[in-house]
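A protein chain is absent from this complex, but the other protein chains hold their places.
So, chain A:
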Amino acid sequence: MTQSVVVQVGQCGNQIGCRFWDLALREHAHVNKKGLYDEALGSFFRNVDSRNRDGGACGVGGRIQHLKARAVLVDMEEGVVNEILQGPLRDVFDSAQLLTDVSGSGNNWAVGHLTYGSAYRDQIVDKLRKAAEHCDCLQCFFLIHSMGGGTGSGLGTRVLGLLEEEFPEVCRIVTSIYPSAEDDVITSPYNSVLAMRELTEHADCVLPVENQSMVDIVNKIKLMSHGAKLGSMIRRDSTVISGQGGLSGPEKPFDAMNNIMANLLLNITSSARFEGSLNMDLNEIAMNLVPFPRLHYLVPSLTPLYTLADVSVPTRRLDQMFSDAFSKDHQLIRADPKHSLYLACALMVRGNVQVSDLRRNIERLRPSLPFVSWNQEGWKTGLCSVPPVGHTHSLLALANNTCVKPTFMELRERFTKLYRKKAHLHHYLHVEGMEQSFFSEAITSLSSLIEEYHQLDSTKARLIPDAPRLSIAR
């Protein structure tokens, strides 16, 4: 089986990463009853015998000794990483996997990307190589970072470039956290747009996640669990925001939100880790969902958000899960895929679901979903038999859909507002290696991306005739 390495950069990236490792351990503990180190565990963890000084990795099939995360943690301040090292997850990492500085990037993309990017380049590459050497078949890098700050957006996208340079054949899937409109970081539009260009050029797939959508989902679930209509009690451990059953103690403020993204990563990799009647390998995601290299932004949605404690009609609930995946309030960015244009769509199902359920629901939903003319049957499906903890079944939908356009346009607008006044520009231009052309090129790149989505959108209303076929001379 193949392995993946998680690279978490910056405060946000590390906090999400931390939740991911906790929930990943919880999930495998739930499935793996024998305490043996199996292929599934091996995809994210090494099994290390600590008595063995020379690394001492144990093969598949033996007892679990010490599990070490296949991860590289990068932050330019110490706070979050230190917290992880003092917390219950400390044993999952060792110091060779960490890279920290003390002074932070000051919410400045250029400091992260150029200053730290150059200073730590060799160290980062070294740590990535070490992580890669521990894998016998490395398939994918998962990069987790935020777009608004300095380290996550600047150094994070620099790491992305390094991954492409060093491991051109390994798939790069990036989870990017987009800032809310009323973000407290004043330079976040600059950082985001500068980072966007790197994502567009160097990532295989980007899963955009918006802060505001996370907040909305958390509030919705909290309302459900407190609102307590009689008979609709939510099972506490079943929500996508719950960390119950994990190692960490009392919940910290952002844990609920971060658990959503941790679950996103667990579900996207489930089919590569566990058995299923229709496997979906990680390298099939980009192959099926990315028709044009730059248009690789895949809008994720997770359903169900929670499982009700009472047992209602299962089939209805199952069909509801499929319907919800396309509704506005289950998307992890603020977007409405149903009223935009689909280029392609993947349904990754976990748990007790049959091929016939999948076919029935695709047939049911298809008429209401607009697909681009040349990909009317643009569905990719995967069936994994192991459900997430606390659920009988779950669904992750990944939509390559033009509904990302408004988010990008809003970002461009906020960027332009600052840039027109040249506000804060000098902070960036002071940084060695930074030039104003970075800004103009980044905004051009974003504009042309928006234009590409726009072009596709404009084909939506029109009836596109079939392309005239080649004719054969008789």
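The rule we apply is simple: contacts are C-beta pairs under 8 Å (C-beta built on N, C-alpha and C of every residue); 3 or more make two chains touch, one makes a residue touch a chain; residues count from 1.
By definition in this document, contacts and distances are computed from a predicted model.
Within the choices "Tubulin delta chain", "Proteasome assembly chaperone 1", "Ubiquitin thioesterase" or "Translation machinery-associated protein 22", the name that UniProt assigns to the complex's undisplayed chain is "Tubulin delta chain".
Considering A:D101, A:D281, A:D319 or A:E410, the position touching the chain not shown turns out to be A:D281 (whole complex).
Only one residue in the set A:N82, A:S103, A:Q354 or A:S440 touches the chain that does not appear here, and it is A:Q354. Take chain A: the residues that touch the chain left off the picture are 1-2, 136-137, 139, 275, 277-279, 281, 283-284, 286-293, 343-344, 354-356, 362, 373-375, 377-381, 466-467, 469-472, 474.
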